[in-house]
Structures are given as C-alpha cells and as structure tokens.
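Here the complex is missing a single protein chain, while all its other protein chains stay put.
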Amino acid sequence: MYTQSMDIPEAGADPVAASRSHTPMLEGNAGLAPQTRFDAVIDADGKIEPQDWMPDAYRKTLVRQISQHAHSEIIGMQPEGNWISRAPSLKRKAILIAKVQDEGGHGLYLYSAAETLGTSRDQMLDALHAGKAKYSSIFNYPTLTWADVGVIGWLVDGAAIMNQIPLCRCTYGPYARAMIRICKEESFHQRQGYENLLTMMRGTAAQQTMVQDAVNRWWWPVLAMFGPPDADSPNTAQATRWGIKRISNDGLRQRFVDATVPQAKVLGVTLPDPDLKWNDATQQHDYGAIDWNEFWTTVNGNGPCNKERLNTRVKAHNDGQWVRDAALAYAAKQKARAMKEAA
Amino acid sequence: MTTAQTEWPLWEVFVRSKQGLEHKHCGSLHAVDAAQALQMARDVYTRRQEGVSIWVVPSSAITASAPDTKAEFFDPAGDKIYRHPTFYTIPDEVGHM
Partner (left out) sequence: MGVAANSQVNYLLHLADNALILGQRDAEWCGHGPVLEEDIAMANISLDLIGQARLLYQHVADLQADGATEDSLAYFRDPDEFRNYTLLELPHFPSATGPLAGTASAERDYATAIVRNFLYSALMQLLWPALEQSTDAQLAAIAARAAKEVRYHLRHSRDWLVRMGDGTDESHQRVQSALNHLMPYTQEFWTPSEAELEALRLGVGPDVASLRPQWDDLVNEALTEATLKRPSDIGYITQGKNRQHSEHLGYVLGDMQVLARQHPGAQW
C-alpha cells in the first residue's frame, strides 16, 4: 500500500549519489560478472544482501520504495495519534497507543533497511521535510470521529497487509526481513480496528451512524491507495522483474475488494459503491470507477491534510534539534573524559 | 580528519529471545552511546518480550567478510557490512555530503 508512489516520477536529489558500489566489472576472472550473478539470484528468487553488487537502478528504486514506506508509517502516526487523548475507554486508549507506537517502530525498521543501501536517516528525513519524498497519501485525509480510527485499522491496515505479505518475499534481504517483522505485528492492527467497529455496530444508534459515516468517507481513498491502474503504471514491469513488486496494483485492489465485502456484511455496514456486485463469471466483485483526479490532487499536495501532516513532522524535527544536539554533546564529553582517564 | 556529523551514530542490534538460542540480528537504530542504544533496543526490538538478551554494536565497528564475488585486491582487511554515509569520515572543508 505504501508503495503506490513508486510509479510516480520524483523530482529532487538522488539519495545514493555518495555511495555507489564500486566493484569493478570482472570479465571471467574471479567467477561470474556481477550483473550475471545478480540476474541469476533474481531469477532463482534468491536474496540480494547489502554487500552484494546490484544495479544502480535497483538500489535507487529500493531506497525510494523503502524510504517512502518508512515515511508513510511515521506520517501515519498522526491521524490515529490525534485520537489517543480522547479514546473513550482506557482499554481503547492503551490499544491505540500500542498501535501508533508500532507504526513508529515499523518506520524505524524500514529506515534501518533503507540505510543498508547507502543512504542515512537524516538524508531520508531531509527529503521528506523538503517535500521531495512521497508517503502514502491515504494519510492526507482527516480523522473526524472515533469511528475513523476503527475504519483505518480495518481498511487501511487491511490494505497494507495485502501489499506487505508479498513483500516478505522481496529479493532484497533487509527489506524482506523488515516486512516479515512488520507483518507479524500488523495483524493485531487490523483485528483491533475491526473489533472496535464490531463493538460500535452492536451498540447505540449514534455509534452505528458514526461507523457508517466513517466508512462512507474512507472507502474510495482506500481503494485508490493501491495506486494507479496497471495500464498507467509504467514501472511495474521492471519492479516485477526485480522481485520487488510481486502483484500488480489492480491485482491487489481486486483481492482487497473481494476480501473486504464479506467483512462489511458481518459488520452491517454498506460500502458506498452502487456498482459493487459479485460477478459469477469472473468469480470476483465488480466495482465502480475511482476518481483518479481526486487521487492525483491529493498526491500532488492539495488534499485535506497534506500541509498539516508535513508541518507536524517538520515542527517536531526542528523543535527536537536541541535535544538531539544535547545527546551528541554529552556523548562527546563522556568520550573525552574516558580518553583523558585512560591517558 | 574530523566527522562533520550531526546525526546520532548507527548501531546494529542483536537479540536472543530465549536462553539456549543464539543472538539474532534484528536491525539497527540511532543512539549516542551504548547505554542509550541498549535502552532503545529494548523499547524498539523487544516490546513484547521479557527476559531477552540484547547486544548493541556500533555499525562501523563490524567487520564483514568479503562476498565471494569481490576480487582479492579489494581491501583484504575486511569490508563494512554496508555503505552507510556516516561510516566514512569526511573532512570539514568538504562540507555536508
């Protein structure tokens, strides 16, 4: 899910310019030429590890995809985080804090994985704060009620899981391992969101109305999360060849719709699509047209909360500069003291 | 040559989840010193576990064997585990790179 932006052309600095692999091309000397070995690993569905030779384009694509995924986790802490203080029960408050904390942790695992490719956390954050890096634009929508929190768990995390499970088999070792760790923790997220909604749908009329309203607002943006239709996604072929992208945007979207319709039925909510219906011939659900204009408007910076989401990150980062500097200064002093004592 | 570094150093984290198993590499994090790295590793990588053992090592302190594909004439003293910008010190005059 968070990888939708992979297909979007990106302006801005190349984060890996400083760290190009400089293994020379070996011609029949110590074995296979690096490109040949790389291709063989990819074809055999093996793993590329940080010290291995890899094409620059593979490295760049991964840095962009993994860092965007990481940024999405961090930005994603905000829409739900906004409801921590108002959670209507202590149990829900604790669950929500744990969930948002997990998202921070997932961002951290992913920044770690990206750093193995030659970029640094600061470089990636600079790109985000300067508006040069993308993040999943689903987080540019507002959480207006408590039911939104449940819907994000059910639909947004549900969509994320759909995308993330195939990534556990991605060819780049550190990314695949980070995804496995994330997937283990993610199933709790979707379950708690769904359970939250189930409780409300079995509750008061006001709670039921709240849930249906939230579903009405989030359904279409969630469908768009999987990215533009396959026909409009030029990079899919190369990413698929490299074992980075396993299933196409439309493929994932279809799977998600088919999985979600029965869940909605159990909840007792109506999905806001009059064209949504089961197709016996294809054994799939047909669904209505997504408003791609709205999607691109949001992705390109003019959605409801883009400014707030980014400004919040920039502010936290800037306000925290003195704290980070203090820690570094103290560590440097301690090091100097230790050296003095040893002398 | 001094580091023009404002970023917290990178540490690799190894966790042994149970007595009898070996420590496994989980990932990395940024911290200013070992004590902080340990505390953070506990928060980030062992949130749901009790009784684990954690090792933290500055990433730059790890020496790796060269992958099979690399020619002998590359640094025989050993390689870095990956190319992180802060593993390499840059002269102040060169500025931010």
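Lettered A and B in written order, each chain numbered from 1.
Note that in this section contacts are C-beta pairs under 8 Å (C-beta built on N, C-alpha and C of every residue); 3 or more make two chains touch, one makes a residue touch a chain.
Everything numeric here is computed off the predicted structure, so don't read it as measured data.
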{"item": "Residue in contact with the excluded chain [from A:Asp45, A:Asp280 or A:Asp319]", "value": "A:Asp319"}
{"item": "Subunit A residues touching the omitted chain (full complex)", "value": "74, 77-78, 81, 84-94, 97-98, 100-101, 104-105, 107-108, 111, 146, 196, 199-200, 202-204, 206-207, 312, 315-316, 319-331, 333"}
{"item": "For subunit B, residues in touch with the removed chain", "value": "8, 29-32, 35-36, 39-40, 42-44, 47"}
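Simple rule for what comes next: only the chains that are shown with their structure count from here on.
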{"item": "Intercentroid distance (Cα basis), subunit B paired with subunit A, Å", "value": "24"}
{"item": "Interface residues, subunit A side, partner subunit B - complex", "value": "18-19, 21, 23-24, 26, 29-32, 34, 37, 49-53, 101-102, 105, 108-109, 112-113, 115-123, 174, 177-178, 181, 324-325, 327-328, 330-331, 334"}
{"item": "In the complex, subunit B residues that touch subunit A", "value": "6-8, 10, 26-30, 32-33, 36, 44, 47, 64, 66-72, 74, 79, 81-86, 97"}
